[in-house]
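First the structure, then my questions, so here it is.
With one protein chain removed, the remaining protein chains of the complex are shown where they sit.
Going in written order, the chains are labelled A, B, C, D, E, F, G, H and I, and every chain counts its residues from 1.
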């Protein structure tokens, strides 16, 4: 099948190495193309296809190879990687789902009825909140509610 | 081992059935004991031990059995249940982690350095935001950043 | 957690046994409550919560116990059951996804852009088509396209 | 064993890249060889062996390498790839089977007796249906019913 | 869902215990209802639904309970049980598939073209062949070839 | 460890490609070395070590490389490949074991006592049987019965 | 299927409890029925069917229930239990296979040719060897070599 | 991490190929360095680090490359390889543990008390015993008993 | 097999409930029988068999049932429970092994040579250390080094 995760992984690595070499942050890359930071970071790491314009703009800034610029525009497979879930920084989010998943479900059904929060029509953001006891990571997820619905 | 998930599950079911029979929402139960909704719902579903006072207050309101009131106070095992992750309402959150997990990690390291967002010193919330194209589920996660740190 | 699949399974069994005892088809049950056959069958087997009215209407027809009538109205966990996927009648659909899944993905992206077919705003149907070489099973799936979309 | 999925994967990638480079759709390739779109896409992605004539016709159009033209004619292993099932566009179909699989089974047995819908003598199609609330993906599956039968 | 493997397992056990108590072989049961031994044994162990007539005939002979006689007629889920595959007597067949599976595939394609041997329109048999070096188990499988075929 | 499946896989691929290039069937190769077709096909695909004489005879006919001729003589690891079991042509045999495995076990114990059919002292064959409703695949397995036996 | 591991497990437990209550060793039970210790212990724990005579002899000695005496004679499923492999006393044997498995294979092929050591025609024994540095467990396995052999 | 199984695997392969090319047995290699056959075979296949002296002695005899001679001295990871456990020659030992594991445990506890047989302070051997019904493989395992012990 | 984890789990639960009802700590129970806290807690939770004297002493103090007192003396299966590893309090230890496991291995080999730290001849302890930034959990593990050793 036309499924070559190695191509996207290679592209993501080239992006990351050039980004470090040039001393640029992910947020700076996002601003350069006028996209929200989480979207842009995810796209550059292989989770979203970029427009030709965006890919080339980043490509120029980071002096990426033509293959990587093309790879950034390919429609990706967004497959789950079980190993990645064991990285401690990512694992904490999985643990939260184990602890609060049923509560999320109960509260969604209570406030919206039977259905789901869309993971497709959905924004996410990561920000920093200062606090006397230590800075805090604030993640927000904002997705459209989709009711189970039969008959278009 | 002193690990009896059936006891907590039985308690959670009794809570849910009495809640429905009495026409009460999870939020109403949370307010009754003066706790945030996501915390209270998670606790009543078995993810957090409740204080004796809270357990009895809920027990009175819902006319719970003494076993259930005791079970709500037991220190729980917060084990992950793989089957639950396939429920569509919960699955969407796992999918978001597959798509945005590496971006979350990159942005956390960029804004905070090497470390994690705590899943222990952490609040979560689920709320509803109205929108012309349809209501939206807003989930917020707010956890303390913990830097990798060696030597107390 | 308030997750008791045994209750729904018990309800589904009582429905099925009473249905056989009374010589009724799933389609007849669906018509009795004025719902599409696949929706009604799925709901009676535990995949959708039923309205109180529908649950009682079926309950009367099949002489179901009050517990089962209540269970049919509970919000279900729609968890995947790996064992069920190995039943030959169900397995053939999984095999089709292994063989045609990448083609489905390619054709959806080609005709609609980056996104998914909703499994929530979605109807399914199973029907019979006669054919000189033997009758054919026709399954149709009709779900709303959801484009990846950022910013409500 | 003579099982080299890398060869087919390499062929599929070359097809996809040449297809994009030449600005051709999967449907256009299908029409070029006079085959239904889902069959042709699946074959070009490695799920069906192509006739020499078809492989060469596509090869000329897309200027494929001789290795790829030969690879397209090889009898494939149609093995399932668990990772691919987690791609959101493909996952929704798996979720539908978790939710509606038992209903499909019940309705097939009700309308046809004990047996299965063939996944071998079977056509599938993906099409687009416009709708005021947004376009819809329509997938149809049409497979011969095979009754459990003992004695040729 | 209406999936209660415990009912069929209980029925199979009652059949087996009564069969032993009455000193009857599986072949004798098969002959009693005029069915091939492998089919009848599989049906009595829960893999095929029996006709009302057959179930009652066996029920009388073995003095089975009415629940078991009803259970034998239910449409079964024929789910795979991974644990069972590790029983040494059954495991040897799985080992043969690991060793000869690719050869079976190559020879089927060579003699029949692209397609499969049906496991639905298929008979199996187990018999004994005497031999000077020790008796031999002879298993034969005879299934209809189904070519991959598109368009009814 | 001295376990290099890639070597055997490479050898099998070279055999298969040369076989196709020369227009020879697996049966023709088997006859060329005077071995049963299923044995020869399995050996050439990597499941059995070949004698030096056989390997060279095949090597000459197919103009194989010296590495491949040597690889065909190496003692193989006959490890199971889970992915291969999902190929539809091979899967049908696994499905048969799920449906008939317990019946095979029951009939073997009934006819032979406690023990197994050997998968080592065992022949298998695949042949074609014409039939008015369509050709049939006939697989036969013939293995020595080995009783559980304690004390040489 | 006629597969009820709970029956054998219940029988094994009754044997063990009565054995402890009466202060008898496994070796004493083995001697009582004139069988080797490892065979008798395995049989009483559910891995081998016992003759009616042996089962009754043990039954009398231990004052077992009639159900247990019958269960000891039933043909068992000898399924592998993955959890049991993690018990430290049993795990050490699995670790030995990870460390020495390839060496066992190499030495068997070197001394016997291509084939296996039978696990069916095979005795095992556990004994104690005194040693100045501490007593040693000596396990011996003695199984018939079976060469891969085609054609009875 | 400093964990490169490919290096040891490459070394093991070079050993095996040179061994075959020179017509030497594993036992001959073991004698050449004055070590027990099972130990030496395991070490040459990557399960034990060899002394510089032994590695060079084997290296000279087999004309191994300097990389391989160095690799044989590296501290190995002795990780379990699940695929290898399905090789029929190795699988039989796993099957024995499924059948006799609980008996081994019961007899070890009976003869030694609570504890384990060490897999570290442990010798194993594979030998051949002639027998009128066919040669037998005799495997012996001899490990120090270690009692559960608290407080040095 | 004589493997009934439910018995030990039931005993552990009775211990825990009586312990809470009587307001006793695990440490108090340990002191009551004069054993180290981690050993005593593990034994009462089912990981070690207790002497009759200890079991009865605890039984009296906690007013345990005779079944539980007997169960505490049974030789346990110390099987791993994968679900338990996902409890956040226990998971952190698994995470430490993922992060530091290779370093532990490297340092053990550097300081002791090839071998392992025994998990059988081994003490563990959990204690509390006050610290200005917050109390710290101190876990110590002290196990005998066992060198790989061949020949008793």
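As a convention for this text, a residue touches a chain if its C-beta (ideal position, glycine included) is under 8 Å from a C-beta of that chain, and two chains touch if they have at least 3 such contacts.
What you see is a predicted model, and the numbers here were worked out from it, not measured in a lab.
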| item | value |
| --- | --- |
| Left-out chain, listing which of the shown chains it touches | A, B, G, H, I |
| Full-complex contact with the absent chain, from B:5, B:49 or B:134 | B:49 |
| On chain I, residues whose C-beta touches the chain left out of the figure | 25-27, 37-38, 41-42, 45, 47, 78-81, 84-85, 87-90, 92-112, 115-119, 122, 124, 126-129, 131, 133-146 |
| Touch residues of chain H, complete complex, unshown partner | 1-4, 77-81, 119-120, 152 |
| For chain G, the residues touching the chain missing from this view | 86, 88, 91, 95, 98-99 |
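The rule we apply is simple: only the chains that are shown with their structure count from here on.
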| item | value |
| --- | --- |
| Geometric centre distance via CA averages, chain H-chain B, whole Å | 49 |
| Chain centre separation in whole Å, for chain G relative to chain E (CA means) | 29 |
| Approximate Å spacing (C-alpha centroids) for the pair chain F, chain G | 32 |
| Set of chain D residues in contact with two or more other chains | 1-3, 45, 47, 77-81, 84, 86-88, 95, 98-99, 102, 105-106, 109, 115-116, 118-120, 122, 131, 133, 136, 142, 144, 146, 152 |
| Touch relationships between chains, expressed as pairs | A-B, A-C, A-D, A-I, B-C, B-D, B-I, C-D, C-E, C-F, D-E, D-F, E-F, E-G, E-H, F-G, F-H, G-H, G-I, H-I |
